[in-house]
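With one protein chain removed, the remaining protein chains of the complex are shown where they sit.
Coming up: chain A.
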């Protein structure tokens, strides 16, 4: 791991002392029940949804409101102590991995829906509000919150904002960044700033665009104003069985080429179907080498036409069975197989890595073949589940940790898949984020100048590098530096503080 220290942040004994001062200050200011120092209780927070990275936080603060957040961040800023915000802890990139000499600020107690303003198609929520809870609360008014990550029943909207979460339906409806119109931010200096609101296009630089998806490195969001989306008049869900992923991929391309933008097109390959079948008995077509789940929604008249197109292209590309969900129960069963896929893999493999990469959709058949070759070469099994419409792959790399060297081989394959994504013009992450897990891949996707420029923006928000340091960027940057071309070795490298990947 790279050291995340900068000149401003104390190290070693000094760091422990600084944390001690923050602990004393916050215990006094917030009360003992909001401040966790007990080692056993701290251990509860040692990882997020990516359990392979574990760090016991130096201190945990349970924030009740924005003032608590500002108090905690302000104390950290005064003493040069790093802080990490954590929502529901469901992230899959180690984005909420704590710091041993830092403060973990837990946002999950801030879970009130402040306002549902259906007339303006907006809701104002605390960051700890669970994604699905907002949809449940707004459905009676005819609305929902469109971003729907698979973890939507447990993940928080603050976490969605940090990660710019997507979901199965983002092909048509966009990601979190397309649905946030306002934020309240506590800056890394501990100051409250209000950005945007219910109206579109706040004047000035698009700070919302910079903040959403910045993985907690630019401050902590304490309130979110989101767009609510009108429930469609009609939804139709199709399950189609194919002999191969090539056929299913060809059907996907044909649907898109025909000008249909389905709400979702999801694909699963034979191995992931097998796993889902064992776990939840979703009744997918027997003998399928791949299935597509395609959903079209909108005004009733249009949905009928689009459904016919979808069926036509599936059949023309070799679907041997197509099923249309007759009602919400059947629709739920079709989705159950897809949404349980990650967990289901646990039935057929003791351990697995969930990868998240993106390729241009047209490269799908080629990349799937390359993944199969890579897996065969290393003797590793890979189950493929993906958002086929937008080329977001979620290969599940299976292994048995009890077997010697298996974990390493699986890691190699997972890493190799990312290299394939980059080589094919894609991205190292479509929705899980860079976090701790993928910082080392950033230089493969971006040049040093690209990363320096992003870090210059980070410095504008967080000059002391205390807001979730060590995430997103492989090499920390001293913010005192002038932006621009660097001569010679990186100053941190020269100072022996950091390695360059």
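Please note the rule applied: a contact is a pair of C-beta atoms (placed from the backbone, for glycine too) under 8 Å apart; a residue touches a chain by one contact, two chains touch by 3 or more; residues count from 1.
One rule holds in what follows: contacts and distances are computed from a predicted model.
For the chain that does not appear here, its UniProt entry gives the protein name "Glycolate oxidase FAD binding subunit", which is one of "Recombinase-like domain-containing protein", "Hydrogenase/sulfur reductase, alpha subunit", "Glycolate oxidase FAD binding subunit" or "Carbohydrate ABC transporter permease". Across the entire complex, the residue among A:48, A:68, A:269 or A:431 in touch with the chain not shown is A:431. One of A:17, A:206 or A:377 touches the chain omitted from the figure, and that residue is A:206. Panel shows chain A; residues 117, 119-122, 142, 163-164, 166, 170-171, 174-175, 177-178, 182, 185, 187, 193-210, 212-214, 225, 230-233, 253, 256-261, 298-299, 301-302, 304-305, 358-362, 387, 390-392, 425-434, 438, 442, 445-447, 449-454, 456-461, 472, 482-485 of it touch the chain omitted from the view.
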